[in-house]
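And now, chain A:
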Amino acid sequence: MALIEVQDLARTFTVRRKAGRLRRTTDLVHAVRDLSFTVERGEMVGYIGPNGAGKSTTIKMLTGILVPTSGRLSVAGIDPSRHRVELTRRIGVVFGQRTTLWWDLPLRDSFDLLRRIYRVDTDRHRRNLAEFTELLGLGDLMDTPVRQLSLGQRMRGDIAAALLHDPEILYLDEPTIGLDVVSKGRLREFLRTVNAERDVTLLLTTHDLQDIEQLCSRVMVIDHGSLVYDGTLGGLHDEGSSSRTLVVDLVDEAPPIDVPGAQVAKVEGPRQWLTFPAGASAAPVVAAVAASYDVADLSIQEPDIEDVIRQIYSRGFSGMSQSKGLLPGGPT
Partner candidate 1 sequence: MLYVAVALSSFRRYSTYTAATLAGIFTNSVFGVIISFSYIAVWKQNPSAGGYDVTDALTYCWLAQAMIMTVAVWNGGTTDDVAERIRTGDVAIDLYRPVSFLGWFLAGDLGRAAYHLLTRGVAPTVIGALLFDLRFPDHPATYLAFLVSVGLGVVVSFGIRMLVATSAFWLLDQSGMLALSAVFAMFFSGLAVPLVLFPEPFRSLVLALPWAAYMQVPIDIWLGQRHGTAVLTGLAFQAAWSAVLLLCCAALLRFADRKVVVHGG
Partner candidate 2 sequence: MADRSGTRSGDDLRAFTILAAMWIRVSWTYRTSFLVMTAASLVITGIDFVAILVMFSNVDQLGGFGLGQIAFLYGATALCLGIGDLVVGNVERLGRHVRLGTFDAMMVRPVGVFAQVCANEFALRRLGRIAQGTAVLLWSLTVADIAWDPARVAMLGSMVACGTAIFVGLFVLGAAFQFVSSDASEVANAFTYGGNTMTQYPLTIYPTEVVKALTFLVPVAFVNWYPALFILDFPDPFGLPGWLRFAAPVAAVVVCSLAALAWRAGVRRYRSTGS
């Protein structure tokens, strides 16, 4: 059985709002509809979508905070809404925008409290703590109250706290938000290590697509409550029918380059940008250009994942992915 099994999961909210001066109507908001996917042990899955798409709602259901309206859900063989407490021992959660640590306590005390609450064996706790302290650079921070930590430091503390009891699954809700480049890199490195060495399954929601590129082999894209893509990162590029760009610096200005398999997107003096499909090899295009023109320099730009995602968001839940057979079940 897969570690996480989600079948036709749905979550509807009734929202009351004012319609006119005195009347109030109730709207039904389908935060999540007919969500189905499985996650195997050891996977690192990215879960992305525009704001309000249903990411947080999904995480809340997976962790047992929110009860689904319908559908089946099983995490490590447990139904989160019925056996929330039993599940909590096997999962760790990192909320990007709020901390799970105690605001006024030093890190050291927070970790000790967690050891006792989760009833972690003292030796195991000590070893885990030593390893995380070193990998995350927490050594100098252990006696600092959480409220005095910077965002990056606090995030590192939160991640260590979430892993101290050796959970099988780690949920991260926007963990790199607000962090600087160096901190993001270190955090991603740490997550890769944790996944590789401890076989912790990661489910990561994020707006930072670099997180996805650097960490996740699998991406799920949710929009308006439905899954519009579930597959590999590479496949995502194919999805977006994105293109690679060959930047050609000619010796002299020339009219737009004409070679098979590529189109000129932009010309600026002697520099021209040629686009060709993401799946194709650059070699024939380069050869063709070099053969027919005086080339001073060449470089290749990979497709921007942001563009890919933007295209997918704008296409929306139009069944594009389903028509390519990438999602189970036909269009709804």
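If you want to know what made the cut, all candidates are chains of the complex that A comes from, given by their letters.
Basically, contacts are C-beta pairs under 8 Å (C-beta built on N, C-alpha and C of every residue); 3 or more make two chains touch, one makes a residue touch a chain; residues count from 1.
The shown structure was predicted, so the numbers you read here are calculated from the model rather than taken from an experiment.
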| item | value |
| --- | --- |
| Touch assignment for chain A within the complex, options 1 or 2 | 2 |
| Residues of chain A touching candidate 2 in the complex | 13, 57, 60, 63-67, 81-86, 88-89, 91, 93, 95, 97-100, 102, 104-105, 109, 113, 116-118 |
